[in-house]
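Here the structure is laid out as structure tokens; the discussion comes afterwards.
A single protein chain has been omitted; all remaining protein chains appear in their positions.
Every chain is named by a letter (A and B) in the order it is written, and numbering of its residues begins at 1.
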Amino acid sequence: MKRLQLHIGLVLVLLVILAGLLSLFWTPFDPIQVTSYNKLLAPGWPNLLGTDGMGIDIASRLLVGARYCLIVGVISVGLAALVGVPLGMLAGLRSGWVDELVMRISDVVYAFPALLLAMLFAAAFGASTMTAMTAIGIATVPAFARVARAGTVQVAASDFVLAARAAGTSKWGIAVRHVFPNIAPLVGVQASVGFAMAILAEAALSYLGLGTPRVTPTWGGMLRDAQDVWFIQPIQALWPGMAIALAVMGFNLLGDGLRDILDPRLRELK
Amino acid sequence: MSKTGGELRILSRSHKQLRTFKSIIAAAVVFSIGLTGCGTPTPSGSSTTTPNKLVIGATLEPANMDPFHNTAASIPQVLLYNVYETLVKLDSDGQLRGLLARSWDVSPNRKEYTFFLDPAAKFASGAPIDANAVVANITRMQDDPRLTETLRQQLEVVDSAVVVDATHVRIELKRPSMMWLYEMSSTLGMIVDPTVTDITTQSAGSGPYVVKAHRKGQSVILEKNEAYWDTPARFDEVTFRYYDDPNAMNASMLTGDLDIISNLQAPDALPQFSDTQRFTVTKGTTNGEIVLGLNHHNEALAKLEVRQALTKAIDKNALLDTVWNGQGTVIGSMSVPTDPWYEDLSHVNSYDPEGAKALLKAAGYETGLKLRFRVPVVPYALKSAQFVASQLRDIGVETVVEELEFSRWIPEVLTNGDYDMTIVAHVEARDLGKFADENYYWHYGAPEFVRLYNDADQAESAQSVVFMRDAARFLADDAAAIWLFVLPSLIVTKANVIGVPENMTSLSFDLTSVTSR
Partner (left out) sequence: MIVQIGKKVGVFALSLLGASILIFLITNALPGSVAYVILGTDATPEAVAVLEAQLGLDRPLPIQYLEWIWGVLSGHLGVSPLSGDHVADLLSERVGITAWLVVLGILGSILIALPLGMIAALRRTKWSGFVISSLAQVGMSIPVFWGGIILALVFAVLLRWLPANGYVPLLEDPLAWLRHMILPVTTLALVQSAVLIRYVRSAFIEVLNEDYYRTARAIGWTPLRALFRHGVRNAAIALVTVIGLQLSSSLVGAIVVEKVFNLHGLGRLLLDKVSERDLVVVQSTVMLLVLAVLLINLLVDLSYAVIDPRQRGKRK
């Protein structure tokens, strides 16, 4: 059972990735073309999961939705890691006021939940996928900075770093050659968990109408559309809801599983 | 709700915006008109309906109770005919009849109107509604520097108002105008108690109800005017409860919290109210033309062939089926079935994709045309835009769809004209005159149309109807815009509630005929 969650997580994440890749080359039907007389079909053949209120094949939109879900996750988590990890390493390697300053700023940003920051951005810059991803990314920076700092402090105190330092390796050299490779797995765990959070946040934003425009097939947007026919065809809300839940669970389990492997002592924590 | 308030105020800040806005606001209001009425005494969702209370659900909350300084259609929705009365009233068939005035005479040159007031009419305060009160209202508006631009334009035709005797008022116009009398049945004609100075805090009407409370963000509560001069109100208390999510409103109706959904905003949800033991659905029509606006300043759209091609590319019947569940009416010009001059013009430039391609080719756009399609974030516009974009793709016209919050759509599209195509509902009554204004966001104003329209407005009424029909036909032939459909009035009531008006011909949600068994 120890590896079970890792394996389930891996399978789910791979499914999302495969669906996203597949949608680049093939979907059962056109995910955008409205087919006027086919609306609200129940699941069956050839529309496996039925059609939505505009007569568009739900399975096709779901596949394309996987792609947008991945794009949102990769960009927002990528942004957070690119900013957060170097900052965290800097704070960890150069203690004193630099450390204090970085961590204080990080604490301030940490007080802004992703959704709140995204709403603030939407008010200031207008709602779009880009503002949503940027806001989610920024809100996730502190998490990466903390992980990176904690890891760096630990690594910096280790014998081999002390040895390297004694041998005259520069701080930069130590950071690149010794610290980063050692904290990378920790960052990976954080990225996986952050990915799950980003998917949830973007879905909520699309549901609130502050994320991706409706014509673009996203899972959150599909849920919002499904609400119009909620009492007639509740099953419409099932598919995108399940897609979001499975993707989030996949990344969460993957993160947990990786953490267990990396640090068996922490297995029962968090 | 508060959203509309914001939009409207945005409007009120800008002269230019105000001028052009009434109809848009009306669009917002159509939305707000999704009134849901609840017959439950408490909002607790318990099913003990007491017959003397009514709860109505609506989708846009008025910012305040002052229709003279805010064009939001959500204000007259609550106040018109219910709290404030007018000299004349539009009934459910679109006909004018007397309200405070028992009758009226028109002079042969059609520039003098004499109104005979009902001697029994009095304000809720007990003061009589006499000729002095009517004249005071007209001069008050004429002297009000903050009056909304829409009202100011409607009032402009009035030359003077004269007290003949206690129950006779004579109003003289600068030129004949058929539209003016229609406008007098709406906000322009609301007679306010002249002794009340601030109508935002005190209701000063003569209708069967008075405003009891406005709970910001939630509801407006009306209570019975005990001193009403005509047939007393049927309910002791009527609540307009506001939702910004149509589905939440539907859910409240299904759980029995509401007695009426004033206008169903998600027609796909209609089947859930099919249980006739519990619900009655009243289907009618409104003044809300959903217009696919074309910017005539765009080089391609200035060409008749291109506009005709775009019109022919769209299957309006299929669009109506897909977007609004087949509810509503396909029209073909800026006129609705309750207009006296209405004729079905949907056959003009009807669906013909091959013909559309040929026209595009003739206009020199066979290799493609790219248009910016900027639509406001309201359900009918988003869904229609998705459908239209998909069909235009079939004739080789590429559209870049951009969704804008109303608060951005208004300045950028409506005011600034920064768009090629857009979609919005124009919910004002008899509003084809908008096409005569070259500065309005379509930038249309073809001289031939302007001439037809002005002739129609100034002609005597039978002739006027004929001219107005010609004007509407001209718009259709010229493909001045693309008319997608008229929003239906879909009122859902509990089975015990009867008498809701079939058609929404005015901005009012008229409670005077509503009763419960």
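Keep this in mind: contacts are C-beta pairs under 8 Å (C-beta built on N, C-alpha and C of every residue); 3 or more make two chains touch, one makes a residue touch a chain.
Owing to the predicted nature of the structure, the values given are computational and were not obtained by experimental measurement.
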- For the chain that does not appear here, which of the shown chains does it touch in the whole complex? A, B
- Residue, one of B:Ile410, B:Ala436 or B:Leu511, that touches the chain absent here: B:Ile410
- Item | Sole contact to the chain not displayed, among A:Leu49, A:Met133, A:Ala196 or A:Val229 | A:Ala196
- Identify the residue among A:Ala42, A:Val108, A:Met130 or A:Val176 that touches the chain left out of the display. A:Val108
- Sole residue of B:Asp93, B:Glu226, B:Asp245 or B:Asp344 that reaches the chain not shown, by the stated touch rule: B:Asp245
- Note on the structure: Touch with the missing chain holds, among B:Glu112, B:Asp236, B:Asp418 or B:Glu502, for B:Asp418
- Task: Would you indicate which residue among A:Ala204, A:Val229 or A:Leu258 is in contact with the undisplayed chain?
- Result: A:Ala204
- Task: Name every residue on chain A in touch with the hidden partner chain.
- Result: 1, 5, 104-105, 107-109, 111-116, 119-127, 196, 200, 203-204, 207-210, 220, 223, 227, 230-231, 234, 237, 241, 244-246, 248-249, 252-253, 268-270
- Note on the structure: Residue list for chain B contacting the dropped chain reads 1-3, 5-7, 9-10, 13-14, 16-17, 42-45, 47, 63, 216-218, 241, 243-245, 248, 251-252, 254-257, 377, 405-408, 410-412, 415-416, 418
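As a convention for this text, only the chains that are shown with their structure count from here on.
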- Whole-Å separation of chain centres (CA-atom averages), chain A against chain B: 45
- Can you check the complex and tell me which residues of chain B touch chain A? 245-247, 250-251, 254, 266, 268-269, 271-272, 315, 318-319, 321-323, 377, 379, 382-383, 385-387, 389-391, 393, 401-403, 405, 408
- Task: Quick one: which bits of chain A touch chain B in the complex? Just the residue numbers, please.
- Result: 32-34, 36-37, 39-40, 53-55, 126-127, 209, 213-215, 227-232
